[in-house]
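To keep things clear, I will list the structure first and then write my remarks on it.
One protein chain is absent from this view; the other protein chains keep their places.
Our next item is chain A:
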Amino acid sequence: MAAEDLPSEFDIVILGTGLAESVVAAACSRVGQRVLHLDRRSHYAANWASFTFNGLLTWIQEHHEESQPEELQDWSSLLEEGEELIYLNPSDSASIRNLQVFCFTSEKDEEEEAQSAVPPSTTEEEKGEAADDTVDETESADPKEEESEEKPEETAAGQEGQGAQTAGEGPEVDQSHPSVAQSQSEPTRKKISYAQLVKEGRRFNIDLVSKLMYSRGSLVDLLIKSNVSRYAEFKNVTRILTYRHGNVEQVPCSRADVFASRQLSVVEKRKLMRFLTSCVEETEEQQAFTGRPYLDFLRDQQLGDNLQHFLLHSIAMVTEDTPTEVGLASTRHFLRCLGRYGNTPFLFPVYGLGEIPQCFCRMCAVFGGIYCLRHSVHCLLVDKDSNRCKAVIDSRGQRISCNHFVVEDGYVEANRKNVATPTRFISRAVLITDASVLPSGSDQHVSMVTVPPIAAGSPAVKMVELCPSSMTCMSGTYLVHLTCQSVGSSYQDLSPVVTKLFHTPESHDQEHRPSVLWCLYFNMADGDGTQVQGHNLPSNVYLCSGPDADLGHDHAIRQAELIFQKILPEEDFCPPAPNPEDIIYDGDGTSFPEEEEKQEEELVEEQEVQTEE
């Protein structure tokens, strides 16, 4: 298709399609600004994206390839009187590191082998449950060697990356000795093979971030307020689980849960109800604990170990040294969100979180915003006198003028950012498993699992288990996301938890646990610290940070609203888009103006009622 030229004049140019950028795009376009929204990548949502299985393999590969430093072109010929250039980063490879892939399932399906047209690599890698006791992680690493290459020097937050290296050696070892261990004892259920994961790859929508939507959080409020919610569908998170004493247990959430709970004694039930009811209001008792750990406050309430664990780790989701006022605030937030849509505080978008930025992009486009992936901005043209960005030069060398420029912070050189703390990282793991961590009558659960630190100094891990009806994984599998604030590399932080909760070659004695078929570890830069206004950057340039480690989306939404208010201080942020149902045409093509008017009136009334409420 002939590449159409972009218009050369916009009000706002936005580079990067992460959540905050996309919300800014929708908000600006909605109130009539001419928006150009670009992304260098070929997919939407930047580090907020979700991928099919095959798409994820490609993403992994791209992040392994040495990013060739793109040659900086000299655009100075495009400079006009009194202007200077600011070059943007040609690649953002710094935000993802320590990628490691492991495949713990056989490469091919036994029965299909004969006729299946599986790609050339024929390495037999049968790793049935029957694999011998000497199995270690290296033997079972991913057969796809190019995806498991290690860059040992790239480790998170100054850690030496011990575990990462060891594991990374896997593939070579593996390639050199093809399979020996054919399954000796037939497993009762046939394991899904790697070939099947690839074949059914498009059934997966694997998010790079793992978050949930608080049902009374700022994202849900914004989706409803703006009508962007019409572009997506949602599922309730149905269970809150926690890992405790080596078991996965359900945390009673709603009152009904509490009453139904079999883990809690009658006394505990009463205590829990009393505590949750009382903690909604501020009391002198609570104030006495201000600044002291929430754990101390809970201890003082004499709740007992069970309840203390639930309240600290699963409801407040804080750590043992979190101050009481913070712990209480999160407990209240949790309770406020309970029962709005279901019996947990959370929603999850069907097809994954990567849909959300795209929904805002759609809204922007519907109001005239222009979208262009695989298209970047090379540099900014800055007016020296006013220190404002007048225009940008895109990757085709076109000069595009704009009044404001919004950019994902990965495109901006580190020395131009205002970062509060040295860059922190988030540790992430993605597992494809063959069963739920807490099997139950229903296979339709979406579960939030809190895993308290498993050893002193270990991070608290949040885990989300998604079922196939969330449209994020193929049938017969579960998609499990683990997240924590990095202490070491992702592998160091999360593999001990994976080993405890799942059956892997490293925990081959745990056959009763779900088996990990495939898993990915990586670290992602924590977007928490970045300020929207840069350092040494023109005043009309705004930075959006990548995903943060929180469970909710408040950070990105707050950032987007802040940027919008700086750009358009007088305008309303994401007012509701008109409802297309207002335009109704009659059945057989002939429109009856009178009837149409009447219908429209009725609909308007209906809408007003809705907005009032």
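In this text, a residue touches a chain if its C-beta (ideal position, glycine included) is under 8 Å from a C-beta of that chain, and two chains touch if they have at least 3 such contacts; residues count from 1.
Heads up, the rule we're going with is that contacts and distances are computed from a predicted model.
Student: Just go with whichever of "Thioredoxin-like fold", "Ras-related protein Rab-30", "Williams-beuren syndrome critical region protein 22" or "Ferritin" UniProt uses as the name of the absent chain.
Tutor: From the choices "Thioredoxin-like fold", "Ras-related protein Rab-30", "Williams-beuren syndrome critical region protein 22" or "Ferritin", the unshown chain carries the UniProt name "Ras-related protein Rab-30".
Student: Which of these, A:Lys211, A:Arg244 or A:His375, touches the one chain of the complex that we don't see?
Tutor: If we include the chain that is not displayed, A:His375 is the one touching it.
Student: Which residue, A:Lys235, A:His404, A:Arg428 or A:His481, contacts the hidden chain when the whole complex is considered?
Tutor: A:Lys235
Student: Of the residues A:Val220, A:Ala316, A:Cys402 or A:Ala549, I need the one that contacts the missing chain.
Tutor: The missing chain is touched by A:Val220.
Student: Could you pull out which residues of chain A are in touch with the chain that's been left out?
Tutor: 1-2, 4, 6, 44, 52, 202, 220, 223-224, 229-236, 339-343, 347, 349-351, 354-355, 358-359, 361-362, 365-368, 370-375, 444, 468-471, 475, 577-578, 580-581, 583-591, 606
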